[in-house]
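Just one protein chain is left out here, and the rest sit where they should.
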Amino acid sequence: MNVKSTIEWLVSDEPQSARQAWLGQLFIGFRAFQQNVLGMTGLGIVLGIIIIAALAPVIAPYAPDAQDLSHRLEPSSAQHWLGTDEFGRDIFSRIIYGTTYTLQFVTLVIVAIAPIGLLIGVTAAYAGGVVDHILMRITDIFLSFPRLILALAFVATLGPGLGNAMIAIVLTAWPPYARVARAEALRIRNSDFISAAKIAGAPPRRIVLGHIVPLCIPTIIVRGSLDMGSIILTAASLGFLGLGAQPPQPEWGAMISAGRQYFLEQWWISTIPGIAICIATIGFNLLGDGLRDVLDPKYR
Amino acid sequence: MYINKTFFREMAKVLFSALVTLFGLLILTFFIARLLPIDPVLAVVGEQASEAAYERARQDLGLDKSLFQQLILYLQNIVQGDLGQSFLTRNDIVDDLKRVFPATIELATTATIIGVLIGVPLGTWAAAKQDGWPDHVARFLGVLGHSVPAFWLGMIALLIFYAKLGVVPGPGRVDDIYYGLVTQQTGLILVDSLMQGQIEVFRNAVSHLILPATVLGIFSVANISRMTRNFVLAELRQEYVTTARVKGMDMRTIIIRQVLPNTFVSLITVIALQLGALLEGAVLTETIFGWPGLGLYMKNSLLNADTNAVLGGTLLVGVTFILLNTGADALYRILDPRARN
Partner (left out) sequence: MNRSANDGMNNLIEVENLRVSFRTRLGEESEVLHGISFNVGHEKLGIVGESGSGKSITARSILRIMPPGSSTTADSISFKGRELTTLSEKEMCKFRGKHISMIMQDPKYSLNPTMRIGDQIAEMLRLHTKIGKKEALDRSLAALESVHMRDPERVMRAYPLELSGGMGQRVMIAMMLITAPGLLIADEPTSALDVSVQLQILSLLDELVTKSNMGLMFISHALHMVSSFCDRVIVMYKGNIVETCAASELANATHPYTRRLLDATETI
């Protein structure tokens, strides 16, 4: 099969098999994503951050916590490209190492939230009735707080720290996932092939785990990718308020907070981590928007 | 307006739903408080307290009772307007909140007004001329609003406009010399100063408000313009727009006379939510601008492990959120003939 006929096979209006239809969808989606300049930019930024994080020890000229008190608060120079902070630590190196914190944070949070939201949403949709009502009511209650405020309340009781900040964000960020999972599961539950599986005598557990959950996953991926930027921002906010990552961890939010008292004179100490946060969130947001355009039929 | 039996039934539903959410909110804050790994008794009596004093404090706080009884006690206290005492300020938390919340309201409302005045026209324009420059501006602002940390933008703004250019005054709601000239009536200094005829104070307060409100306002513009754009685009796909075109109306008139009015009701909900979201932004930016509002209060409480005060603030934000949502929901049902069917 040459390239042209492969493409024709992929975009065929009358696919011969489910696999062809699925691959065709994927191909059209991929082509659409490729043409989405902003989405590709986002992908590029995110990949860049991942590479930087993986190669941090190679790229960074100094260790993130290497202090040099004779070179405190210095502006950009040949030795310290982005200057030094109040302990004479190299800001460039700390920004580089900061990527690992950001990536770890956002990955762990998403990995924890997605199953929780999926479980609650699908359970509500499949069980229906009272269970659905109660679960959605709980979801509404969580949604009735701005996310950061609720996270603050959790951190206030759990105590500050990176781990607790993660737990707090997980505890506050799951409701939208439950909402979309429920909506998607409801749609799928009422489709013909689920009725067919029921008639064929498949047990509920098998229907939920084998049929409904897999079909909800793309929606959850879209939701998650759209959410990553805001999770990074929340993490940075908690770090800034002194409730997330603690010094001397090179977390960007905490770095901004530490540089505040020198800000009006040595502005770069706080400004540079802020720019790093912006680039990372822009990358994740653009990627998320691009994925949504491709994966979510409502936005085509 | 459509005041009939169905209307009252709908309103009752909205109200009931709000009450249930409010109740859930109280239970949630109660359980967050009980997550506390530190001993709340010790926090009251101190490390050196005698066995007897410890036990008395424990009973005072109701911690010897069952969890359910504690919950009832908690709810009773809240109904009586008692959120406990702040460890930090030694005041009743309710009094503290009454003092700081108006400052936050003033800031968030001003930012929302900026958001509406700029965001709605921008979003409409962006929808009308898809891929034109207003569309790009709206998109850029949208990306900015979702990617830039509010506290960082506040710092940069302060650096440029206060430290470098010197065009705005520094932190706080008024300059020190004006402090205390206006007695607190509504708590909104702009309103109070006008009511008391203190034009100088009013002017000074406006100059203090401009920068923080604009910084928050950018986020508000970003969100409101994006939502306006989506609403207008959704309306433009409706068949009645085709009808209007067939009638011979030009697109501009269609958007102004038919499409925009139809989005207003949805926009009210967005604006209400936006005002709520700005409470969150205020928590972060108030620290930067030394704005003596709820955000600064909560941050200080957080850093001093003053859990009751934090939960009191959380509760206040939650209640405000519910009120805004319920208000928007009710308005929607009153104003939109579509909501009736």
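Just so it is clear, A and B label the chains in written order, and each chain counts residues from 1 on its own.
The rule is short, and it goes like this: a contact is a pair of C-beta atoms (placed from the backbone, for glycine too) under 8 Å apart; a residue touches a chain by one contact, two chains touch by 3 or more.
Treat the numbers as computed from the prediction; the structure is a model and nothing was measured.
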Out of B:Ile114, B:Ala244, B:Ile288 or B:Ala309, point to the residue that touches the absent chain in the complete complex. B:Ala244
Candidates B:Thr6, B:Gln59, B:Gln76 or B:Gln130 - the one touching the absent chain: B:Gln130
Go through chain B and note every residue touching the omitted chain. 130, 238-240, 242-250, 258, 261-262, 336-338, 340-341
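Operating definition for what follows: only the chains that are shown with their structure count from here on.
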Determine the centre-to-centre distance between chain A and chain B, using the mean Cα coordinates as centres, and give it in whole Å. 25
Residue numbers on chain A that touch chain B, as the complex places them: 137-138, 140-142, 144-150, 152-159, 229-230, 233, 236-237, 240-243, 253, 256, 260, 263-264, 267, 270-271, 274, 277-278, 281-282, 285-286
Spell out the part of chain B that touches chain A in their complex, as residue ranges. 20-21, 24-25, 28-29, 32-33, 35-38, 143, 146-152, 155-156, 159, 163, 276-277, 279-280, 283-284, 287, 298-299, 301-303, 305, 307, 310-311, 313-314, 317-318, 321-322, 325
